[in-house]
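With one protein chain removed, the remaining protein chains of the complex are shown where they sit.
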């Protein structure tokens, strides 16, 4: 008998889901700064000890990537699109294709022993993908973190302040940046990006 | 003491201003005094002045490590008000307010105490409840004040953004008409001149670096210019109080934080009252020279550097632009910081210590300028008699042991 | 009007672009490349302002940031007004509209000037402090008049149409100043591949190389500047920021750079997408300070009359802007540099009357050149008084002996219209001093240079090095070293060749003595903007203001918009002489940001208006908006306050909503409550330590209310926590407390009890919470859920999981209203679906959305507290009568427990939570009303408590309130009084705080 209550929180496809940006309008602009929301992905917070071998093994076998132990790194499964990001020495963010979070959590739970926790946080955050030549400028305007190429190579992920909210910034590949923002702040972040991105002829697709 | 007056000014003008006397002497320290005050800020100088004036104790030295009035007294935003919540605090600050009202005349020095009124804005329903509570308490304590609605606030301060689409609309305010501002440096100089005239030695550029204690009794202080004796020592050192306490083997419930302020370039008068907002975190008044005097919240870390971090200034100006959108094109001229001695309950400490003859007057934190005459007055009484003035008694250090704190955080949400 | 002072050729202005502008209502023309100041001088405008205190006519003195006089009001429209623009730093644009900030009716004829003349002798330092004291009641009236004279420019009265923003930048090397030193350093560092930022406050980079007589590689120095800039522009990691002032240098090499992006183009940004200015927040690994040096004027009598200028400024206007600011020049100098102005002047074809040199026998190359040109040189002398009132008409010259501070030899009067002075140079050390480092005096250069600052190197004139060849060599080294320190290797830079100039040593002279004692001589200005004179400084020291900081504050020396860039060192030197001290003994005042003023708008950036602070929304926000909700700010959240129907007042709406919940069913969006998922085998133990009450026995799927204290025993938060599994809990917190409580739990876990196996994760945003409350809640919910809602299977204070409207949900049976309540929690993306599904049954059950106000009324009827409203940080669980929620015998001394046994927390007469029932049932007590026992006493009254929550209850049919009352728990049935501001006294009876259903029957149905 599990000491932790886990259940599949996703309803069937007949239920209409609303992303945190659902109430906002897309902005049509150019291609130098393009922001696109990728809603309804599976977001799990995994916590546990970095020296817990079962945890490492579980992540490897369930997600197909090595658990990132190096601070501020991001491991990506190119095939499935799943990713595991180091958030702190005992905390990782798993982003999974939509609808997989329950199975992944169950599988992980079966394989991990010892002290750990897994929490579904998918309703509380959303992911924005940023492309274009002006992403650096938008991010430089918005966060105190150094997003220069030299300090922010592909495969890095940090959580930091974004304007007056917090956000996770990730660089999955050369072309793209990702921003993970909290649901309740997402309207603010949208407005911030719309305002700061205006001079770059922003395109924002929600 | 040379009396000052408009007539005197004219007379001196005729003699090319060559006959003005010093405001204070530059005495060589004596070996021993009846009372030593450590720290020539406004509070220390006021203490010395009232010791001499009201208690006839004139064999007094005020020892100052820098230039007199150069600590927080030189760097505060000069707001004077007495609309505190709790009875003990209200009584102390109102005692000061009454002294302010006759201070220029008493000192024969114009401290430019300007009772132009202070607005404390409310932006949330809870703000308004707190304002009602405080103003009601003030009224029953005999302190002036009223609760204003948005419309009335707008009338008093037409340039304030009172529109409903502000991020945090102004729901109302408390208004203390007798409150206002004063010329901070003049306060220090006026008390210094008055104390000096009564025989007090003001000893500048002399740092207290140790306390000499014999059998639990203070006998004097070590300074960088040698030992100076006294069996009554009052430490009035604001941000540096913990450092002095340590010399006497005492710990205080204080943390010294940077508190910043800034001024705009001088502009023609446009803001004739003091406007404070705890919720959006900023406050402003306009000096008689024309600069907007703007205050911020404290920096969270301890700091004796007389400077804080830039984000605090940035946030404060965001608040100011939020409250006064018309100031967007006004320029900030200078920013600076002080070292504020914050107490867990945002109230001062006026207290005896386990060391006989050693007293502390500190913990005024972000808001003690307004108390300057009152604090000096009751502390002088305390030093003269050896036990606490009734208004000072609730502010004993014992309250942290018994738990009888006087929590004025609501009144001190932003520094002032 | 034609540009009478414009030379036919030369300068870096674009003569093909003529720009029209107005000053004080008169129209003038200038060229692209002009500053407002150079354009005014080109047009022969001499008087640009009136002085602050004495209303004396003032002209342009300098050509850069140090200008004290040419302070202007800019802007053609009200919204575009900008006060206190420094004309020397304002690029000219077409349509620029400028006015003097002082002078009435105008600067040429100022009525206040008369008062200044007559009252002048009375208006020295300390003037205000010595008068206006009698009668006391008159001060506010006096002050009104004093304020009339205050200020320079004026604030706009309309909102700023422009936008501003911030950039956060990180670099290896930040170079401040793009003169020869800065350019070379940036080049050296840039070539290494390091990330370099080079900023300069001026329109064009180049610093003194744009107006120097020195040649580089045998050619005009500006050519070299262009080459270097061109190379820098090709480097991808180098950012060039012209028109960008470094305003502050904060701890750990954090600099704020203010880039003006449209201020040189128009009153407001020409394109709505453009930002007017941008603040770069730069974190630099290394800083190279190459900010140059400001020339110091000499202090002599009437040195403020228009036509008195700095030598260097004269050269700048001639060489850079092709403007000669007069006809006949007298130079008064203490060094070779003064000669350059005379040479430039002569080359421009105007008359140099004489060079007056304080040194007995100057011998530098410049001196020789002047001699060769046949310019009269008067040595061992200085100008001690300027003649003229609205324009210089002559210079009085005499031999001087700086050592004895006396005039010597014969005096001579020279007719001229311009006097250029140079008293040496003051390195621009400002930024080096912002983090508390004191500058260091150097006798050899007669100036202060920067002290040691970690990660900062000073090069060039700021470092007291004035010879161009050495500047270049030092700078190349500094650039190389800074790059190295950041881990980059430099290939090296080849330095241009410089023709060496032989210089003769300067002499230290600040104030020129006068025939009369300073106090009697005509005014000798030290700080022109604040009208501080040498006599003022003397008066201050005479009156005992001996610290330079006292002198500053007594006289206002350096208080102006120029922050004493021109006058401070002179003032300090004068004070030193009067006090018989050396200059280093006297010291400087403190340099503080800003280097030059920046608008509030630029500092605020985008964080204003709706972006001032984030607005947080729940997943149902759009629905609330559509339903016409009024919102309440709770922390950053926008929460529905009430939902008016038609023209309903708030009162009516709340009464209706309350009745709906008590009689049928209402729904509240409670998603803003903080929610923390807690997992781990020690979760229960941990919860037991942070809450006041017991958790050991709480079974799975059971909920419990908890109260949280700080270790001082005062209540800080509350909420319901549910046991989801033996090792799994869900804690809820107050809306405002969510973030702080999560941090609080982490604090205790990470610092005190790391051995406890427990993890906390915020799920506030993940779960949407819909509170369905009222007697019909079960019937309604059962329409759309598969959960068995029957009374005995799903009991009060239990939790179930199931489907609601087809969405997996957790439903908690807890109640904040006292009614039968189900809190439905679903993953937030599905919240709108569930909410709408519930509203599909709106009419059948009378489902009514309610807001926070109704929630407050309903919970208060039940005596449930709101932390922060019914508590204020000085209230213990016992004060709230919540002993039932305190585990006195828990094995672990939970947070707050020990403090409850301190003497003060044990007092019987502490303020305790009670209910108040107004004697007049129609009355609603004022929240915040103070309570007294005896309403007849005189002021100050003895207050015994206050009203914390107060409402009219439609269910009870009367007003009721919660209050904190001294010894309240023993006062049941007593009468208390509230004396109100309008003079009325309201009477109420002390009752239990639970007004409705004390047994909790309604929630248990």
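For clarity, chains are labelled A, B and C in written order, and residue numbers in each chain start from 1.
Assume a residue touches a chain if its C-beta (ideal position, glycine included) is under 8 Å from a C-beta of that chain, and two chains touch if they have at least 3 such contacts.
We take it that contacts and distances are computed from a predicted model.
Colleague: I want to check something: the complex is missing a chain, and I'd like its UniProt protein name from "Molybdopterin synthase subunit MoaD", "Molybdate transport system ATP-binding protein", "Sarcosine oxidase delta subunit" or "Glutaconate CoA-transferase subunit A".
Modeller: "Sarcosine oxidase delta subunit"
Colleague: With touch as defined up top, name the shown chains that contact the chain not shown.
Modeller: A, B, C
Colleague: Check each of A:4, A:74 or A:87 against the chain that is not shown and name the one that touches it.
Modeller: A:87
Colleague: Which of C:117, C:148, C:373 or C:454 touches the chain that is not shown?
Modeller: C:454
Colleague: For the chain left off this view, which of C:155, C:202, C:773 or C:897 is in contact with it?
Modeller: Looking across C:155, C:202, C:773 or C:897, the contact with the absent chain belongs to C:897.
Colleague: Which of these, B:122, B:290 or B:303, touches the one chain of the complex that we don't see?
Modeller: B:303
Colleague: Can you say which of B:17, B:161 or B:240 touches the chain missing from this structure?
Modeller: Final answer for the missing-chain contact: B:240.
Colleague: Considering the whole complex rather than only what is displayed, give the residues of subunit C touching the chain that is not shown.
Modeller: 168, 250-254, 283, 435-436, 454, 711-712, 743, 746-747, 750-752, 754, 893, 897-899, 901-903
Colleague: Touching the hidden chain in the full complex, which residues of subunit A are there? Just list them.
Modeller: 71-72, 87-89, 91, 144-145, 158-161, 166
Colleague: Tell me, which residues in subunit B touch the chain that this view leaves out?
Modeller: Given the touch definition above, subunit B has residues 240, 242-243, 246, 251-256, 300-305, 309-311, 344, 400-402 touching the missing chain.
The working rule: only the chains that are shown with their structure count from here on.
Colleague: Where the centres are mean C-alpha positions, what is the separation of subunit B from subunit C, in Å?
Modeller: That pair's centroid distance is 22 Å.
Colleague: Give me the residues of subunit C that touch two or more other chains.
Modeller: 281, 607, 610, 613, 615
Colleague: What are the residue numbers in subunit B that touch two or more other chains?
Modeller: Expected reply: no residues.
Colleague: In their complex, what parts of subunit B are in touch with subunit C?
Modeller: Within the complex, subunit B contacts subunit C at residues 4-6, 8-10, 12-14, 16-18, 20-26, 66-67, 70, 74, 87, 91, 101-102, 104-105, 108-116, 123-126, 128-137, 139-142, 146-147, 159, 167-168, 183, 185-186, 189-190, 204-205, 264-270, 272, 280, 287-290, 305-307, 309-310, 313-315, 317-322, 325-336, 399, 401-405, 407, 409-410.
Colleague: Which residues, counting only subunit C, touch subunit A once they are in their complex?
Modeller: 163, 165-170, 195, 273-275, 281, 283, 606-607, 610-611, 613-619, 621-622, 637, 672, 677, 679-681, 700, 724-728, 757, 759, 761-768, 801, 803, 805-808, 826-833
Colleague: In the complex formed with subunit C, which residues of subunit A make contact?
Modeller: Those residues of subunit A that touch subunit C are 2-5, 7-12, 14-20, 22-23, 39-40, 45, 47, 90, 115-125, 137, 140-141, 143-146, 148, 150-151, 163-165, 182-185, 187-188, 191-192, 195-196, 198-199.
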